[in-house]
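Only a part of the assembly is drawn; its chains keep their places, and the rest are absent.
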Amino acid sequence: MATPEITLDPTTKKLSIIGFSGDFDKLVAVFTLATGAASVGYEVNLFFTFWGLDAIKIKQGRSPVGKGFLPKVFGIFMGGLKSAPVSRLNFGGISPQIFRHLMRKNNVATLEELVDAAKALEVNFYACEMAMHILGIGKEDLIPEVKEVLGVASFLKMSENGQTLFI
Amino acid sequence: MATPEITLDPTTKKLSIIGFSGDFDKLVAVFTLATGAASVGYEVNLFFTFWGLDAIKIKQGRSPVGKGFLPKVFGIFMGGLKSAPVSRLNFGGISPQIFRHLMRKNNVATLEELVDAAKALEVNFYACEMAMHILGIGKEDLIPEVKEVLGVASFLKMSENGQTLFI
């Protein structure tokens, strides 16, 4: 049976990702999907929430984020891209280094390069309002590429008629 | 270039979530997305499976669920909303408390409030037949808001033409 000719609505070429995880390997997945899609013309929307906010903080490294004591406790563990743990095999923090080494050795873009590529490809960065409230993170703590701080409803509306992933 | 006026099919305003995780932060994500979407008129379908079933058990607290010895082993670790661990930083079980504190302090709804809001907003709760079999959980162990115990195929059919997430 022949597949009928499909006329795609232009709005369907859209990929939206809710970036919840702060794990190194999952962040690599987020940015690989984002840059892969953007490079073939997709509109890509990344909505960072909870641990994922770690990927779009200005201040990288294990330093406190936000105001007050408790956000600090989280800040110390949310160390940004350089110290993001791997979701699975994280033997004493060595795994991300092995990954980086393998990525470099095999000429695959590293996480930082993927993030830079996403910026260059005009991937849209958004941050989750509620998670920022909970974790005590302000707009000024985030990289300038973050277009807007949004609530869930706005993000879902923006993602309609495309593919939406939770990572 | 002006974006063309898009007439949405009414069926597209639909959010369906496969709630697989029993982690506190991921459950907060499930119910934040569910209530956020429902409050702007989406039809929301939550399909709880595996550890996610923990969120819709009647009997909360670390008590055995289901019949037989082995389900008990799991039941003790599946302690319901009050004892759900955080997916990442769970230092000796303290993290969910910190989260709760931060949520309270910053006037964000707590997990229990989000679940109540989901009920009030008529979010649809479904439970996964297969996972209930595996874990020895019966319909009578689940909150009355659970509309139906479903298989995968029925849930996917119900989710068509909307956004579907696996959390």
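Just so it is clear, A and B label the chains in written order, and each chain counts residues from 1 on its own.
Here is the rule we use: contacts are C-beta pairs under 8 Å (C-beta built on N, C-alpha and C of every residue); 3 or more make two chains touch, one makes a residue touch a chain.
Given the structure is predicted, the values throughout are model-derived calculations rather than measurements.
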Complete-assembly copy number [criterion: all chains share one sequence; 2 shown]: 3
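Following the convention adopted for this analysis, only the chains that are shown with their structure count from here on.
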Degree value of the rotation bringing subunit A onto subunit B, based on Cα positions, nearest 5: 120
Rounded Å distance, subunit A centre to subunit B centre (Cα mean): 23
Subunit B - residues contacting subunit A, complex: 4, 6, 8, 12-13, 15, 25-26, 29, 32-33, 36-37, 39-40, 42, 87-89, 98-99, 101-103, 105-108, 163-167
Interfacial residue positions of subunit A with respect to subunit B in the complex: 9-11, 18, 20, 22-23, 49-51, 70-71, 73-74, 77, 130, 133-136, 151-153, 156-157, 159-161, 164-166
